[in-house]
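Entry: chain A
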Amino acid sequence: MRVGLFVPCYVDQFYPNAAIATLKLLRKLGVDVYYPQNQTCCGQPMANSGYEHLTKDCDRLFIDNFAEFDYIVSPSGSCVLHVKDHLHDEQKEQQATHIRKRVYELVEFLTDVLKVDKITASFPHKVGLHQSCHGQRGLHLSSMTELVDTPFSKPMQLLNQVEGLEIIQLTRPDECCGFGGTFCVAEEAVSAKMGKDRVEDHLMNGAEYITAADMSCLMHMEGILKRKNSKVKVLHIAEILNAEKEALSE
Partner candidate 1 sequence: MSNLQHPALSEIFNRDEDRVNWHDDTLWWIRAKRDKAAQGISEWELLRETASQIKNNVLSNLHQYLEEFEKNALANGIKVHWAADAAEHNKIVHGLLAAKGITQMVKSKSMLTEECHLNDYLEQKGIDVIDSDLGERIVQLAKEPPSHIVLPCIHKKKEEIGQIFHENLGTEAGVSDPQVLTETARIHLRETFLTRRSALTGVNFAVAETGEFVVCTNEGNADMGAHLADIHIASMGIEKLIPKKKHLGVFLRLLTRSATGQPITTYSSHFKKPRKGQEMHIVLVDNGRSVQLGRESFRNSLKCIRCGACMNTCPVYRRSGGHSYHNAIAGPIGAILAPNLDMKKYSDLPFASTLCGSCTNVCPVKIDIHDQLYKWRQVIVKEGNSPAAKTMAMKVMNFTLASPTRFKLAGKIGRWTLKHAGFTVNNGLNPWYKHREMPEPPKESFSEWYKKNNP
Partner candidate 2 sequence: MSRAQILSAILNNQPQSTLLPEDLQFDSPSNEVVSEKFCQMINLIGGKVVVIQKVEDINLYISEHFTKSDRIITPIEELDYFTPFTGDEVPHDFVNTEFAVFKTHFAVAENGAVWITEDRMGHRVLPFITQHLGMLVEENQIVATMHDAYKKMADAEYDFGTFVAGPSKTADIEQSLVLGAHGARSMTIFLLK
């Protein structure tokens, strides 16, 4: 099984540690991972702003980078959902279809494809899990509070395997953080307020770390935590699942 690692543009530039942890974690689990070096972006920032018609070049580039793999795995639910829902190419539709079917967000790849039931990681801290909307409501990484459904959570399933980790309960378990791509600047007032409220829920309930399967939400919440001079940190779920005992510096 050959797996292509898709590292979203902003993760590549701002959060390399999340991508490094993803890569190391997958290797630790014996996966044959490759990182195609000419990748850039899935095109979501443009598409969500109404410019899906501009993303043809991004789509083509994505296909050229990833069509050869059995699976494409990425530490971002939102980007994966975008690829799943919108990746098309008139000339290479067969490859596009293959990618749409084989692209996985990291957590669901671990739980559904690798069926990981033992993770050797240690993270003795109180952690708040942020349910990123696209991962949750789009990729169904966990049950949703709006639906009458049997509760489940793939991220929780993995976090529960981490030694010493304590999950805190949130007052609103799956409300949006307000990032929303260009929404965060176009609708600055509401976006920032949503972020503040989400962060407050974690702080109020005693989180030392906030984690998620999407770095974009964490980037948003980190911006707010730092403005508040809070000691609480954000960490991508891959960094926690890959955390060794006593390690975790940087």
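A quick word on the picks: all candidates are chains of the complex that A comes from, given by their letters.
The rule we apply is simple: a contact is a pair of C-beta atoms (placed from the backbone, for glycine too) under 8 Å apart; a residue touches a chain by one contact, two chains touch by 3 or more; residues count from 1.
Not measured: the values here are computed from a predicted model.
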## Note on the structure
Touching partner of chain A in this complex, from 1 or 2: number 1
### Task
Using the touch rule from the top, collect the residues of chain A that touch candidate 1 in their complex.
7, 9, 11-17, 19-20, 23, 35, 37-41, 43, 45-55, 57-58, 61, 133-134, 137-138, 144-149, 172, 174-176, 178-181, 183-197, 219-220, 222-224, 226-227
